[in-house]
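Okay, so here's the structure we're looking at.
Here the complex is missing a single protein chain, while all its other protein chains stay put.
Presenting chain A:
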Amino acid sequence: MEGDLAHIGAGLAAIGSGAAAIGVGNVAGNYLAGALRNPSAAASQTATLFIGIAFAEALGIFSFLVALLLMFAV
């Protein structure tokens, strides 16, 4: 019974990756919108783009980690 609940929890934790997808999409979409308005400034901001994506993605990876812990450690 306890194991079944852990599996349900792992599935719920996977929702977090969808939320992270929204965040990463937001960052990339806004970068593209800005880059198309001012293409000459786009190249200098790619580092910022990747940092932003990394921060947004980190929290999705945390939820993946929670899912892994529930699957294998509980």
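The rule is short, and it goes like this: a contact is a pair of C-beta atoms (placed from the backbone, for glycine too) under 8 Å apart; a residue touches a chain by one contact, two chains touch by 3 or more; residues count from 1.
We take it that contacts and distances are computed from a predicted model.
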Name per UniProt, for the chain absent here [options: "ATP synthase subunit a", "Xanthine dehydrogenase molybdenum-binding subunit", "Putative manganese catalase" or "Peptide/nickel transport system permease protein"]: "ATP synthase subunit a"
Residues belonging to chain A that touch the chain removed from view: 3, 6, 47, 50-51, 53-54, 57-58, 61-62, 64-65, 71-72
